[in-house]
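In this view, the complex is presented without one of its protein chains, the others remaining in place.
The letters A, B and C name the chains in turn, as written, and every chain counts its residues from 1.
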Amino acid sequence: MSQKARIAQGGRIDRSRTIRFTFDGKRYEGHPGDTLASALLANGVHLVGRSFKYHRPRGFLSAGSEEPNGLVQLEMGGGRTDPNFKATQIELFDGLVAESQNRKGSLRYDRNAVNDRLAHFLPAGFYYKTFKWPAAFWTKVYEPRIRAAAGLGKAPTAPDPDRYLHRHVWTDVLVVGAGPAGLAAALAAARTGARVILCDEQPEVGGSLLSESGRGITVDEVAPDAWLERAKAELGQHPELTVLTRTTCFGYYDHNYLGLLEKVTDHLADPPPDLPRQRLWRVRAKQVVLATGAIERPLVFPDNDRPGIMLASAARTYLNRFGVLVGREVVVCTSDDSAYDAALDLQGAGAKVTVVDQRHTPIGERVVHAQTAGITILRGQGPVGSQGRFRVAQLHVQALDEAGRPIMGRVQALSCDAVLMCGGWNPTVHLFSQSRGKLRWDEGLAAFVPGEGMQEERSAGACRGSWTLAEALVEGLAAGTEAAVAAGFEAHPTPAPAVREPVLGPHQPVWLLEGDRAGQRAWVDFQNDVTAKDLKLANREGFRSIEHVKRYTTNGMATDQGKTSNVTGLAIVAENLSRPIPEIGTTTFRPPYTPTTFGAFAGPSRGDLFDPVRRTPMHGWAERQGAVFEDVGLWKRAWYFPKPGEDMHAAVERECRAVRNAVGMFDATTLGKIDIQGKDGAEFLNRIYTNAWSKLGIGKCRYGLMLREDGMVFDDGVTTRIGEQHFHMTTTTGGAAGVLAWLESWLQTEWPELQVYLTSVTEQWAVIALQGPKARDVLQAVLTRGDISKEALPHLSMTEAEVAGIPARIFRISFTGELGFEVNVPASYGEIVTDALHRAGQPFGITPYGTEAMHVLRAEKGYIIVGQETDGTVTPQDLGMDWAVSKQKDFLGKRSLSRPDMLSPDRKQLVGLLPVDPKLVPGEGAQIVESPKPKLPAKMIGHVTSSYHSASLGRSFALALLSGGRARHGQRLWVSHGDGTAEVEVTAPVFIDPEGARLHG
Amino acid sequence: MLLITCPHCGPRAETEFRNGGEAGIVRPRDPAALSDGAWTGYVFTRQNPKGRFHERWCHAQGCGRWFTAVRDTVTDRFLSFHPAGEQPDEAGR
Amino acid sequence: MTRFSIFSLARNALSGHANWPAYWRSPEPKRGYDVVIIGGGGHGLATAYYLAKVHKVTNVAVLERGWLGGGNTGRNTTICRSNYLYDESAALYDHAMQLWEGLSAELNYNVMFSQRGVLMLAHNTHDLQIARRTVHANRLNGVDNELLTAEEAKAFCPQLNLSKDIRYPVMGAALQRRGGTARHDAVAWGYARGADRLGVDIIQNCEVTGIRVEGGRAVGVETSRGYIAAGRIGCVAAGHSSVVAGMAGIELPLESFPLQALVSEPVKPAFPCVVMSNTIHAYISQSDKGELVIGAGTDQYISYAQRGGMQIIEHTLEAILELFPIFSRMRMLRSWAGIVDVTPDRSPIIGRTPVDNFFINCGWGTGGFKATPGSGHVFAHTLAHGEPHPINAPFTLDRFVNGRLIDEAAAAAVAH
Partner (left out) sequence: MAERIAGTSHLDLKNRPSTRGAQLRMLERPFKAKVGLRGGEDVIRAVEPVLGFALPRRVGETGSGSGAHAFWIGPDDWIIVYEPGREAQIAQALREACRGLHHAVIDLSERMTTICLEGQPLRDVLAAGCPLDLHPRAFRPGMVLQSHLGKANVILHYVAGNADRPFVDLYTNRSFADYVWKYLENAAREFGYEIVA
């Protein structure tokens, strides 16, 4: 029959229902409430994995998130594949499919197991010592082989079909861990009326109580189970108490900010599509109670890694929680009383149990119980070896001296099918450590416990080394109450529970048991195959800091992050170097506590929600005109408007020609706009622009350059005086937000005396640029109020008018060198006015043009684009824009312009380039050199910033930044092109209408 | 993620704020009168202290006000917050 | 001094590896040294190694506050490349690249330098201009770098998401085939072992608490293990450079920010190269062990605590998944932070200071690891001669005064 290791009754599984699952292609049965691990063990499957390096056969070490061995690949199809899942954490569901990992061939006959035979040649860090010769072989031969052997599961190769969400929440008290301490804390806090969140990684609350047989324990006169039911019932009665199960607190960040991962649908056979797979909670807690329990320590003895050798607490969990008896002939090896619970429970379930106690005179009450129950106890003895290929069959034990060293001589072989280890317990201090808390080594407990805290948190129960249930409940109650009070609530008087439980005897750790046989290996880190010998080697080779040892041996760096290996490793190193444990150092724990899904961190920020997609009000209109769009910052901008059969080049030529010969229309909405009001507006502009503003008349516009204090151009635009105390500033599209922030910082922190208010109005206005000799005719045709005649509205002036019945601000501005207007209308009317202008423009051959044509047109005229002609290293002089730089007044960045290097004649200056071959268009970014075939490394004297074919020039042309460029006009130089160079002539950076006749037309 | 107390809006998530670096760097009255070195000191040189630090924050996605905070750069604990115009005292309070 | 090789490995296997010597001695500090190097990271150890090896200056001490390589050397994402825009940078980083290429042999220690190729993505026309400008500059500087179309990029890195409907579609890329990764710890250990062999004293757990300056000259360092006289002092303290320089009364144009990184659980080979995207701020590679190694951004505030905010990790993984949606179900195993010292022009400062005999090598920001061998090599020259090597001559502290910056940040970071 299947599930042969399942006992008749008991446990928290639902025997009334049977569910089927598949492991390595073989079908098995289990019950709701099982984990994959418990179900496999119920079916007598102990061999479940292979270790990372030596590919040793491995079984489950634990029943929880500390599991190093029982890792599987979950294969649910449709992109749902998950490597390295701990079978101990996978809730069983119908149709679950899992595969074992890191094997070549079958799990039983893994061809890579040969590594185990070669183990002698593969000590810690062996790869640093070899594979160096011949050099090329590393990348080509050795490394690929090492990589193929390394890694565990397989990464997904298809996109993830699931969704992930985030949730921000503020709480008065966050309680991490829903064991007895956590439950007591959460209830105590909730009773005060505080907002409380209680989270636990398990599917139900209860923690250690879920694995408790209850033998000899009562809480307030009832069995632990009954107490748990009571507590659960009360949880439901507090409206401000949120219980999050299947939720791991993985990170404790600064200022009491914690990250929780809730597994919403991972346990479901077919998840509802509207639910996220996982939810990442970002919790800001006034107070935190850590009730994270403790993790049992394995014993480090030769061949301690065979399937069937597991933690005593795990065996107890499998029995009491899942109704699985992990062995019928069981040896319990311990240096601590707690393992006697396992011994008693398993014996009670029908197993033949022998206890091997490293302690010579264990005195705890449980020991007495075991004795009375007739369990054989071998005192002062310890395990020194084991036998059994795919499952342990024999355990070798030997007498120990007072210091815990094996006394050479007779080795006794105990036959068995399971070995339960207990090397004491490690408080789960990970989150406390993440919170910046300092850990303290407690010699009495032989464990690291929370020392000085750094944030608003407190620990309760086993996670601070309080092992008994009584302590857990009392400390939990106190911690919950204190936390709520600290959060500003009034304590709710609750009497401490009365607990009866067996008295604990002292724990005496034996960190390392070594037999006398040479070549024996005792595992410390099971998954990464780090043995006590490796630690010795590291120490011998001069690695003394625990961080060095970790990195050299990889101890504690496996997917369990050393939950079962860090402290034992530390202790063994301390013994090797005969120094006290604290001197060797502790490991600082960092997030996450357990591996956390990338997708959960990214949350909804995928595709359209990765970054906002900003569209102008004319976007739809442009789409209907067949526009192709480009990304500019967050904006989508019309790039060009291809007609059927046109490529980009053809479209752009047509658009440019239209602007030069007739009229074009362009969506300039994305330009930043800042409204400036207050009596000191002009003075403010004087300080932030390089030129002077005081004398600018009302209704007049002026171009301005902004510099950072280092003298480099960082934005430009046209600003208009709308009223005596009212200006309208425009900035670059990409610069908009940055410029406003920059201006505000100067106003608020440096010049608070200036009476100026700034408001972003970028999105208040839709802006349509009409450019070309026919621009006025078109605009006139739809002008319903106002005067745009040459006289009334000369170049660089503004008027309030009405276009197609819509109130508009019309600016006479040109970024093309042609007669130009920029029509600003309330944003939502952008499409209506665009449409009106487009229709009115038909007789004039109006042509919508995009950013590419705009770039060509302005370049022909020698107008710069910040970010294209400039790159944060360019001054106004470099651009030949001294005309825009005031000699009289000070302005931001001015002083930097007189630093020696700013004056040097070899600075890169803006020039024009005319390729000798008029069809050849140099690449933007091409470098300029002084010879056609320069010797490498070549002297580069500049680079091409803009480069196009010009319809109106009938040839290619470019703008460039060229060292000493203004003195080089007329020179022949070469630009890098393809694999060679192309010859160009240096010219002034203006190619059409230098005297500006068209502009003022 | 830091918890920052805006003097006007109270405690808010760091993601609502923009950091402005070292506080109290006053722009020279007459830059033209400064040596290149002195000007460089103003533009580029920073205390970058290990310990108490006066820094500027802007509640960019809130009230938009710039203010000064005193923070220990080792513990990242804030010692105090000050609206523009109010100077922290020697003790950083 | 045992040479490392397959043979010594085999020989020692027979003796159960009981006879390997220590990588380095742990000497007590002497009363004085010709050169004292502050900082036992990769750069400091490399400096010591080349001082002894190239310049025969062996009376050298490396003082490390904690454990060797415990700073940014052990906390970075191990990317090596030299495709920098400006001549000065390209020269410096390619100098390093050339040393990387022979480093394992040079040190008789496998630093696992793996030239898997570094792919830098372009997501818009502006990116493409920068990519072309850089590639052309690199070519003319004799540094390998090539422009790829999006399709060519995908051919080189099949995991790349070329879908047109992602937020910022990939439009092209620059590929430096010589770029790749190395094993960061091994670099520190290899240089330390090499330097120790040449007589350099490597002194761990020795914190510098003061710099003794007499008449404008640095003469020694106060440490947690007593005063140590020094002919010359080289400060290679990365994130703590401002603090150490401050002890000599020097203020620097530096700010120290937390920089985070993370790794996934190990998986079988799933990613062939290094991919970087400046526009959406992501870089990723896969380690020999099988972990995806992912670099995150800096926090916005200066800090000396080696930790950072969770939102930084979130933003990084958003970007990674935008480029590689197949990694959505991978899981973060470990995250950590280092402290990076950033200059206004994002280029390092290597050379003299206003205090005689006190030299600095700092300001490497987020990109120091790749330069380790070159940085050590030129700084060793600087310390040996009291004059910069031609390659680090442009990287002076003065450049912030005269304005001759090497603004690697500017090229990539401007608005459009």
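The rule is simple: a residue touches a chain if its C-beta (ideal position, glycine included) is under 8 Å from a C-beta of that chain, and two chains touch if they have at least 3 such contacts.
Predicted model, so just to flag it, every value in this text is computed and none were measured.
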For the chain not depicted, the shown chains it touches: A, B
Contact residue for the chain not shown (choose from A:Pro161, A:Pro604 or A:Gly845): A:Pro604
Selected residue (touches chain absent from view) among A:Arg15, A:Lys104, A:His120 or A:His166: A:His166
Options A:Gln508, A:Gln755, A:Gln971 or A:Thr987, residue touching the unrepresented chain: A:Gln755
From A:Pro276, A:Gly717 or A:Gly912, residue that would touch the chain that is not displayed: A:Pro276
Absent-chain contact - pick from A:Gly678, A:Gly699, A:Gly738 or A:Gly845: A:Gly678
Touch list for chain B against the chain that is not drawn: 8-10, 12-13, 15-16, 61-65
Hidden partner interface residues of chain A, rising order: 163, 165-170, 195, 274-276, 282, 284, 604-605, 608-609, 611-621, 635, 675, 677-679, 755, 757, 759-765, 826-832, 834-836
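We take it that only the chains that are shown with their structure count from here on.
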Gap in Å, rounded to a whole number, between the CA centres of chain C and chain A: 22
Residues within chain A bordering two or more other chains: 253-254, 257, 282, 436, 710, 896, 899-900
In chain B, residues with contacts to at least two other chains: 1-2, 18, 36, 43-44, 75-76
Parts of chain A lying in touch with chain B, wherever the complex brings them together: 168, 253-257, 282, 284, 436, 454, 709-710, 741, 744-745, 748-750, 752, 890, 894-896, 899-900
Chain C-touching residues of chain B, taken from the complex the two chains share: 1-2, 14-15, 18-19, 21, 36-37, 40-41, 43-50, 53, 55, 71, 73-76
Chain C to chain A touching residues, read off their complex: 4-6, 8-10, 13-14, 16-18, 20-26, 66-68, 70, 74, 87, 91, 101-102, 104-105, 108-110, 112-116, 123-126, 128-137, 139-142, 165-168, 180, 183, 185-186, 189-190, 204, 264-271, 286, 288-290, 292, 305, 307, 309-310, 313-314, 317-318, 320-322, 325-336, 344, 401-405, 407, 409-411, 413-416
